[in-house]
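Report on the structure given below.
Heads up, one of the protein chains got dropped from this complex, but the rest are sitting where they should.
Chain IDs A and B follow the sequence of writing; residue 1 opens each chain.
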Amino acid sequence: MRERDSDRPMDIHYLLESVISGVLLGGIYALLSVGFGLTWGTMQVLNISHAVFAVLGAYLAYWSFVKGGIDPLLSIPAVAFLLFIIGGAAYRLVIRPVTKARDVLMGSMVATFGLTIVVENIMSGFWHPDPRLLKPSYTGTSLFIGEIVISKGPLIGFALAFVAIALLYLFLHRTFTGKAVQATWQNPMGAVLVGINRDRVSLITFALSIASAGVAGVGMGLIYSFYPSVQNDWTLYVFLLTIVGGVGSIIGTALTGLLIGLIIGVSAAFLPFIWVNILLFLLLLIILLFKPEGIFGV
Amino acid sequence: MLEGVGVVRKFGGLTAVKEFDFHVEEGQIVGLIGPNGSGKSTLFNVITGFYPADSGRITFAGEDITGFKTHEIALRGIGRTFQLVRPLLGMTVLENIATAVLYGRDHVRNMNHARMRAIELLKFLRLDPKSNLPASSLVAAERKRLEIARALAIRPRLILLDETFSGLSEAEVQDAIKLIFRIRDELGITVFLIEHVMKAVMGTCEKIIVIHYGVKLAEGKPEEVSRNPKVIEAYLGKKHASR
Partner (left out) sequence: MENENQGKPKSSKAAFLILLSAILLLVAFPFFRPPLFFLSLLISIFLFISLTESWNLLGGYTGYISLGHVVFFSIGAYTTAVCMNCFGHSPFLTAILGGAVAGGVAAIVGFPVLRLKGAYFSISSLLLAVIAQLIFLNWEFVGGSVGLWYKLMPVGIEANRVIFYEVMLGLALIITFAVRYVEKSKFGAGLITIREDEEVAKTIGINTAMLKLKAFILGSFFAGVVGGVYGYYLSFIHPDITFNVNTSLLILLMAFFGGCTTWMGPLLGAVVLSLANQLIVTFIGAEISRVLYGLILILVIIFMPNGMIEYLKAGKRVRKVQQGWKHA
């Protein structure tokens, strides 16, 4: 987003650009968050490490681009696949044992915190904490609609997010496995009684959520510069979106992403950037206090 | 002692309790019966403040307790048990009861005093040999007694018993009937109970209220109610009612 030159009178184009830009970013944040809500809903696991795997995805795309010349968008299937495997392994090694503890919420927070430390510091150790950015040639240019300028990076990121979320939604609602995931979510006991293998469902859910994080990371990497500890900031947005959007709903999270994008876009046009964040978090906190299930939650 | 007038409770489109009037005199043992899903537990939940009544009024010992919070209602003197018992599993049997003594109507401060009173209560329910065991080690019937002990520990004036007799053996049912009378006669506590086990209802209640789809179907002495054609129809269908 362009920083506002406060001497210029507010013009409608600037406002529109800000809003559009915000909404596009909101879409990417939404993709980042849907996976998180998925694991929370089905397993009551608060996966603090969700965002750090997004960063990992960004790094994988970065290295294949810089070293191998592979376009980030083309590397997405590979990133998704790799992170699916990693997610599965993480489930078996770290998450599954935790789901047997007396307090799954606290246990999962601690365990995934440990996981976050491990992954973040491995990345730091190998790849150094300098900020990186995915810069294929097309993200540098902008789209011109009349007098409105939209940079291509966020546009591509949004398109990516749209496709990925749509795929996820279709998976959950049209495939057998996806419906099994939903069943476990809505009624764990009932799902087991109809023969759904809860462990298998959890494995797939978790792996899928990590994979989606990785893809989201690639999208984020096209727009924002990233480094291992940026996962702290991303995690915050993930929490926010999931809670306010409602843990039960992908559409809810997606729409909340757009809403947040809208809020960011509008307020960025009028307020200094620092206050945008404060306003955003305050607003969301208030929503939470009045409707804890989230705007779209069940 | 406990009176409800025009109590209504809705859940979205479903009206679980509809314009319900009920009356429990002090010292009585009153039963609330009805087919599954007829709104019995919902009524208990409204009385104890778990759900607010959508309309209507509930008075207890002359005081309007409509809209009161659950703990306020407990401190006014209404104790309750749950249909699916909820023992505090991480604590010992003694601690389960002692905590209720501490926070109940006696407002006890001293921990030892609370423990002593708890032991007395456990003796009343024949659970005292197990006082230092974790509550999780109790079997089903014992857990029911624990649940009752905990409700009694707050020294209530009225106790709401939710399906205490379900799953009990013949002998246990007889014991429980005796217990209910002991609660009323020795402790002076009015009893309002929800039940499906007809033997228990007939054996204890002096008055029965029948609820069906949230509406009061009948009310009166056990013999009257059991012969009421509407009641029979509700339970067994039209064919039997006409007999």
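Please note the rule applied: a contact is a pair of C-beta atoms (placed from the backbone, for glycine too) under 8 Å apart; a residue touches a chain by one contact, two chains touch by 3 or more.
Keep in mind the model is a prediction, meaning the values are calculated, not measured.
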Missing chain: touched chains present in the view: A, B
Residue, one of A:V94, A:L134 or A:V230, that touches the chain absent here: A:V94
From B:M1, B:A98, B:L125 or B:V231, residue that would touch the chain that is not displayed: B:A98
Which residue of A:F113, A:Y138 or A:F270 touches the chain not shown here: A:F113
Contact set of subunit B toward the excluded chain (per top definition): 48-50, 69-71, 74-75, 79-80, 82, 86, 88-92, 94-95, 98-100, 102-105, 108-109, 111, 114-115, 132, 150-151, 153-154
Residues in subunit A touching the chain absent from view: 40, 44, 46, 48, 93-94, 97-98, 100-103, 105-107, 109-111, 113-119, 121-122, 124-125, 232, 236, 239-240, 243, 274-275, 277-278, 281-282, 284-285, 288-289, 292
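As a convention for this text, only the chains that are shown with their structure count from here on.
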Averaged-CA centre spacing for the pair subunit B and subunit A, given as whole angstrom: 49
